[in-house]
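A single protein chain has been omitted; all remaining protein chains appear in their positions.
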Amino acid sequence: MTRNQQLAACCAAVGLDLHEALQIGGQYVPLMQHGQEIHISGQIPRVGSQVVVQGRVGDSCSEANACHAAHIACLRALVLLYQHLGSLDGVARILRLNVYVQSAAGFTRQSEVANAASALLYQLLGEAGVHVRTSVGVYQLPKNAAVELDMVAIAA
Amino acid sequence: MTRNQQLAACCAAVGLDLHEALQIGGQYVPLMQHGQEIHISGQIPRVGSQVVVQGRVGDSCSEANACHAAHIACLRALVLLYQHLGSLDGVARILRLNVYVQSAAGFTRQSEVANAASALLYQLLGEAGVHVRTSVGVYQLPKNAAVELDMVAIAA
Partner (left out) sequence: MTRNQQLAACCAAVGLDLHEALQIGGQYVPLMQHGQEIHISGQIPRVGSQVVVQGRVGDSCSEANACHAAHIACLRALVLLYQHLGSLDGVARILRLNVYVQSAAGFTRQSEVANAASALLYQLLGEAGVHVRTSVGVYQLPKNAAVELDMVAIAA
C-alpha cells in the first residue's frame, strides 16, 4: 500500500472521509503554508460534525479512549496535509507536534496518550514522521474534547 | 480609515496607548523577528499596569468578559507589531494564533472566546489576518488573567 492508501484505510476505519472538507469551529483556517513550513490548527477528534471522544482523561474518559482521540485528531491533521499537498509524499518532515490532553487531577500519562499520535505519524510517514513533541495536561478543551493536537510540517 | 487609524481607535476604546512601551512581566522581550517570522510573547489583557479581565471563565468571569480579554490581548499584540514595523501595513500575514483560556471545569467554549481575537485580526488586517489557530482551556494564567494569547506573524 502507498502512504495515501494507508491514510485512506485509517480514515475509513474511524469514519473520516479523506476527500471531505473538514469542519472547523471558528474564524480561522485549518492549514497555512509559509515557505516550506506548514502550520496546522488545533485538531480535536471530530468525525463529521461530532466530537467522538469527549471527557476528562483519567476520569470520564479512559486512557485507551484518549489514545483513540489522539489517533483521530492526528488523522485529521494528516488529511489536511494530504488535501493541501495532493499526497502524503509531499510531506518531507513532521517538525513539531503539540498534544493537549484534557486531564483529571492525578492523571500523569499525557506522554502515553500522545504516543498514539506519534505512532500514527511513524506508521504512515516512516522517518519523515519522526518529530519533536510537547505534551501537557490541560483543564478544558473546546467541545469537551478529550485531546487536541496541532503540528508543524515541512513540505518537500 | 487606514489600518493604523483603526488600530488607534480600537486601542483608545479600551484605554491602550498605541505609542506607549507595553509593560511585560519577566526577563524576556515582547517581540522578536527572525527572517520574516515575528514571534510575539504571551499577551494578557493588561492596560497600563493593570490586568483588566481576571478570573476563571465560566465561573468568576463571564464568556463576554473573556471575549473582551481576548480582544485586548490581541490588540496588545497588534500594537507590538505596529511599533516594531512602523505600520500594520508591514504585516504580510498572521501565521499562527495560540489562545489560552483560564477555564472553569465544564467550560468548553474556548473556541468562541478565541473568536474575539480572530475577528479583530480579520477586522484590522483583512485577508492578511486569517490564521491557523489552537485554543485550549488552562487551569491558571499569570496574574489571574482570564485569557492569554501569543502569535507568529510574517513581515512583508
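Just so it is clear, A and B label the chains in written order, and each chain counts residues from 1 on its own.
In this text, a residue touches a chain if its C-beta (ideal position, glycine included) is under 8 Å from a C-beta of that chain, and two chains touch if they have at least 3 such contacts.
Worth saying up front: this structure is predicted, and the values here are computed from it rather than measured.
Chemist: Decide which residue listed in B:I40, B:V57, B:A70 or B:I154 touches the omitted chain of the complex.
Modeler: If we include the chain that is not displayed, B:I40 is the one touching it.
Chemist: Among A:A9, A:A64 or A:V130, which residue is in touch with the absent chain?
Modeler: That would be A:V130, which touches the missing chain.
Chemist: Since one chain has been left out of the picture, which residues of chain B touch it in the full complex?
Modeler: 25-32, 34, 39-42, 98, 100, 102, 138-144, 148, 150
Chemist: In the complete complex, which positions of chain A touch the hidden chain?
Modeler: 36-37, 93, 95-97, 101, 103-112, 114-115, 118-119, 122, 130-139, 154
In this text, only the chains that are shown with their structure count from here on.
Chemist: When the C-alpha atoms of chain A and chain B are each averaged to a single point, how far apart are the two points in Å?
Modeler: 26
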